[in-house]
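Note that one protein chain of the assembly has been removed; the remaining protein chains are unaltered in position.
Presenting chain A:
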Amino acid sequence: MAAKLSGIAASDGIAVAKAFRLEHPVLEAKKRRITDTGAELSRLDEALAASRRELEEIRERTAGEIGEEEAEIFSAHLLVLDDPELIGPVKDKIRTDSVNAEHALDETASGFVALFESMDNAYMKERAADIRDVTKRILSHLLGVTVPNPSLIREEVIIVAEDLTPSDTVQLNPVYVKGFITDIGGRTSHSAILARTLEIPAVVGSRSAMETVKEGDLLIVDGSAGEVIVRPDDQTVADYTEKQQTLGLQREELSRLAAEPSISADGHRVEIAGNIGSPADAAKVLEHGGEGVGLFRTEFLYMGRDALPTEDEQYEAYRSVLEQMDGRPTIVRTLDIGGDKKLSYMPLPEEENPFLGIRAIRLCLQEEDLFRVQLRALLRASVHGKLKIMFPMIATVDEFRRAKAVLLDERDKLKAAGVPVSDGFEVGMMVEIPAAALMADAFAREVDFFSIGTNDLIQYTMAADRMNEKLGYLYQPFSPAVLRLIQNVIDAAHREGKMAGMCGEMAGDERAVPLLLGMGLDEFSMSASSILKARAKLAETSKADMEARIGDILSMASGEEVLEYLDGLK
């Protein structure tokens, strides 16, 4: 008989496969009297050391195979393992009550689990699972019991469990594990988050799955609806298989585009690139079919630390990105701090108007030593790929010349010292200040490329702080004022045979893509997840058709009018 269970929709998609019940052995923590407390304490220390080794290994593997962010939870587990408020009382209990380590640990940990579970905050409640996970690991070592290892599964299954510990979840191999169901947990539990990262359909909080599902039962998991069908009839299986295929086709259609060039309906080729914030992001850009990196924000190298990054550290990061991009154009923006981005170890004077103050290239030209370190690291990395260096916040031709002169000076010094530097790197600028956009013809003669930073260009054009919610109505990417500046930059670049790109939010906006194509933009850089949708949009748009409309659009009186017009084209 078919049965239907419902729970929380944790990760989209449909899976049809046999059930695999993941049951954790009962870890008995029965109370025993002990006589040799010294021996008991060292037994605990050994179990802690073994758990620490395991966790460190899982953390490393997760960081390498899934991601640094997903691995952070195991850093937290390691802290729990060494927590003086947990381990201290356990040891006290062993000493004063003469009880076994299992019992002392179980009692102490249960107190914390109960405390976290009683909090009226979903996030905190979930943390009780972390304490349980760590406790189980230590207990299994104390008892010499092996914890089941889902990474050993070798056939297509849907995992059914009361709960999945974070350590279980990272061991799920998406090749075989088609989905999972847990009786407890919520949308923000680790397992749910990881299921979305791995793109495995999942339903959590189903309450009675362990009770209803037998090993090997056929299951359907609908992760979008939060539904599970146990032992479905043939017709239901057929229906869901069809649904699954339709979903798969939509996804496939997009991923097929990942291997295709970016070409408009009438055969005009452009470049769609990705914006990244760290070397790890480069892989995502490639996965989504990015043809280059249009903006590498280098601030991450400087933030969240105690001191300036060394030249070697920076070199490694730039080299990593260039090597991953394997000859594809890679635009690296030099340090853009000041404004809303501050460094704890480099106090900058308070300014009345930080967005109009000493930031980005202005700061770098004042703190030339800081700038030179970054430039040397970039120049050294230039031999590993197609490097394009970009200066942010350029307002005058003189600023660009000064920044470029410092760069060339460092190049000459490196070459004189026998350090290899590529002859093929390019030097360009970000266009985000209206003065630069208006003077684009003068700049175009000196730069190798432009990249339009729309977020700042819009706020400076409209004189509206983009952090001020009350002025949100002035943040208008489609304002004809902004569009005319963009057109001016593109035309100026093309008259000198230079490339004009864009790396602001606007480049990935599905409504803006046809417009920018018509305006002649050469390179669109956006977050990795937008690349395929933009490429699909491009493929259905005719450049010639849009080009013919640009004159009318630029003569419109307001951004609303432009948007209405663009929406009417669909």
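One rule holds for everything that comes next: a contact is a pair of C-beta atoms (placed from the backbone, for glycine too) under 8 Å apart; a residue touches a chain by one contact, two chains touch by 3 or more; residues count from 1.
Note that in this section contacts and distances are computed from a predicted model.
Remark: of the listed names "Phosphocarrier protein HPr", "Electron transfer flavoprotein small subunit", "2-oxoglutarate ferredoxin oxidoreductase subunit beta" or "Spermidine/putrescine import ATP-binding protein PotA", the one matching the undisplayed chain in UniProt is "Phosphocarrier protein HPr".
The hidden chain makes contact, of the residues A:Asn121, A:Thr146 or A:Gln235, with A:Asn121.
Taking the complete complex into account, A:Ser75 is the one of A:Ser75, A:Thr96, A:Asn149 or A:Ser208 that touches the chain left out. Across the entire complex, the residue among A:Ile131, A:Ile229 or A:Leu375 in touch with the chain not shown is A:Ile131. Between the chain not shown and the residues A:Thr96, A:Ser208, A:Thr310 or A:Ser344, the one that touches is A:Ser344.
Residue-level contact of chain A with the missing chain is found at 72-73, 75-76, 79-80, 82-86, 112, 115-116, 119, 121, 123-124, 127, 131, 303-306, 344-345.
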